[in-house]
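Of the protein chains in this complex, one is absent; all others appear in place.
Just so it is clear, A and B label the chains in written order, and each chain counts residues from 1 on its own.
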Amino acid sequence: MSVRTLRIDGRDVASGEGTTVLEAARDAGVAIPTLCHLEGLSPVAACRLCLVEIEGSNKLQPACITPVSEGMVVHTATPRLREIRRTVIELLFTEGNHVCAVCVANGHCELQDRAVDVGMDHARLPYRFPDRPVDLSHQRFGLDHNRCILCSRCVRVCDEVEGAHVWDMAWRGEHCRIIAGLDQPWGAVDACTDCGKCVMVCPTGALFHKGDSVAEKHEDPSRLAALLQARRARQEAP
Amino acid sequence: MNGLRCCASAGCLARGSGALIGALETAISRAELGDRIQLRPVGCLGPCSQGPLLALDPDGDLYAGVGPQDAETLVAALARRLHQGSDQATPLEWAPARGERLDLRAPFFQRQRRIVLEHCGLIDPTDLEQAIAVGAYGQLERVLQGWSPERVLTELQRSGLRGRGGAGYPTGLKWATVARMPGARKVVVCNADEGDPGAFMDRAVLEGDPHRVLEGMAIAAYAVGADHGFIYIRAEYALAIERLRLAIDQAVRRGRLGPALFGTGFGFSVELRVGAGAYVCGEETALIASIEGKRGTPRPRPPYPAERGVGGKPTLINNVETLANVAPILREGADWFAAIGTAGSAGTKVFSLTGHVRRGGLVEVPMGTSLTTVVLEMGEGAPEGSAVKAVQTGGPSGGCVPADRLDTPLDYESLQALGTIMGSGGMVVLDQSTDMVALAAYFMAFCREESCGKCVPCRAGTVQLHGLLERILAGSASRADLDQLETLGAMVMDTSLCGLGQSAPKPMLSTLRYFRGDYLARLEAP
Partner (left out) sequence: MPVPTKPESFMALEAVLLRHHRSPDSLIEILHQSQNLYSYLSDPLLRHVATRLKLPLSRVKGTASFYHLFRFQPPARHRCVVCTGTACQIQGASALIEAMEESLGLQMGDRRGDGWVSLSEVRCLGTCSDAPLVLIDGTVGRQQSSDGLRRWLQELEP
């Protein structure tokens, strides 16, 4: 694999061809915020948090899918990008009903973490207070649409890793909602293997274990990468 | 021999041209003049706002507002003239009861240059033989029998043709890129998902001269090395769908589409795909997803469709009007085409002229024609007692040109400099009664509703922007809200994943640029 040298926030970085800017930045110790991205799942570049400036291009590029190239000069934390990230987080907070104080994921929530990162102490945009349902029909898990940020991690993990494809995105625009089966109660969908991977990768408290109460959801989405690693190792074993 | 051409496009059909055609058929057969008067349903004749339209040959006259009640008197007048032994020498003494004979010296007709629409309104779109008689598939045959694909590509590039769907990307370059891609199976897609509200150019072309588009696709396929094509058309265009289905069937049966065309090794098949009500599917990556039977959500580019399109194959996507330009370019030569229009924008452009305008309809003018010419001369300006305030082009991705800038030439760059776009050709004239803030809110509501919901700025940003505009309309917004509107608008443009979100704030920003006073007047007193 040939090597590409580039500059990220003033640091010289050498990365293999085909590496993304996000990976190269993380290797170099530069943290770029993400939400929809999760190692081990296909990238969708939907949350737009990881947008970066690349010199010579007037368009912002999502770091999660942009491959490194020779001589590339990347800026990941300019004032313009900071402002954009704060607005993205505000848009997410105001379109759902995110009440940290009563959430199972309080303290272990990626949306909450990102809000802290970008310094969102209040929302400048009005809250929309949508009327969204909660699905408690599954024996072990629950789905609270109020906390869903439509990152589609659950859809991807269920399809790409578990192979069950219980979840999919349905409807359109502001009416988008993840559905199980034919938009049925989760518990009524035969295809579900009860594996819990969707709960594991959910960045917020939208998908949770039923027993958990406030701040008790301690899932670590990065466990997915370890799980995939282990699975690969087993498959490759003689 | 006299000919009667009656518009059977959706506009005139809605005004009763179907009944008119029926009445004329009856009257002609009752007068036993079937062999002396040929009646043909044809595509769009132009000034739709005056339909149903009827053209008389060989006189070349055009009658407006013709109804079924006029059939008897018209056939009687034609019979009288025929009995006098003449089919043209004397002008026909006849006028429709509630309509009129149009003055073809009017700018509406004189200022047009019909290339894309050259056969639209002349031939019966349901009759392949009539299309062939005026040259349909002639260029395909010529190309297949002696031209290399490279020669086609060179000719297209030299012509200076740019995409008519809105972005204006050089067509020849797009073709050459797909041609260079490795892979034996490539795909040509005709984007007929004409979704901009107020735009109906592609509908008119497909309803009036569908074979022209199929020929363009086949030539494109030969040039880029494709063997299969799709036409993606919006479901709202029932008549265009019907005509296309028929045209594809006819072309296959007549050996104009299918395997081994004109005795060569080249084959090309076309499939029709009907949309299901999603504006975003006009965006090329969303269109590909939809053709593949998926949710019509765009994906980031690269990879561009030229590299990876339908089914992962290299794919060429062109709009209807772009493809309709291909045959005349090859017939008359690249130099001929390049000489029409302006240096940067060659050829003609079809516009659908609607809104607050006295004479609306379909017009085709050389690029570089000014808006003054199109709106004030051809369209004859705003209705009595009113005046033009602005002209909206480019639909939900475009903006407004204020009345004092109507001298702007219609070419890609000049419109862009004004903060709008050429777009696909929708041109909505707005008179002084138009509330520009309400118009901005209207377009934002459109984008809010048509957002696919995949990326955050477009999904949630358009909702917030629409909310802010509604607040301004209600008179309860402050100066800070106006600032927020502009900041958030810029953010949505900069960060959205696809063209829909990236241009959603444009109509709003354009009205803010030219009609800021309309906004300020509505703010709460500080």
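Throughout what follows, contacts are C-beta pairs under 8 Å (C-beta built on N, C-alpha and C of every residue); 3 or more make two chains touch, one makes a residue touch a chain.
It should be emphasised that the depicted structure is a prediction, and the values quoted were computed from it without experimental measurement.
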Displayed chains that the missing one touches are A, B
Give the residue, chosen from B:Gly60, B:Gly265, B:Gly293 or B:Gly385, that touches the chain omitted from the document. B:Gly293
So one chain is hidden, and I want to know which residue out of B:Val274, B:Ala346 or B:Val365 touches that hidden chain in the complete assembly. B:Val274
Out of B:Gly195, B:Pro328 or B:Gly341, which is the one that touches the chain we can't see? B:Gly195
Full-complex touch with the removed chain, picking from A:Gly107, A:Pro130 or A:Gly181, is A:Gly181
Looking at the whole complex, which of A:Arg4, A:Arg153 or A:Arg172 touches the chain that is not displayed? A:Arg172
List the chain A residues touching the unshown chain? 159, 164-172, 179-183, 189, 191
With the missing chain put back, which residues of chain B would touch it? List them for me. 10-11, 14-15, 48-49, 51, 194-200, 203, 235-237, 273-279, 290-297, 311, 352, 354-356, 360-361, 392, 395, 426, 428, 430, 434, 439, 442, 446, 450, 452
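FYI, only the chains that are shown with their structure count from here on.
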Which residues of chain B touch chain A in their complex? 278, 295, 299-300, 448-457, 459-464, 467, 484, 488, 491, 494-497
Applying the document's contact rule, which stretches of chain A touch chain B when the two form their complex? 44-48, 51, 60, 62, 65, 83-84, 87-88, 91-92, 94-95, 124-126, 128, 150, 169, 171-176
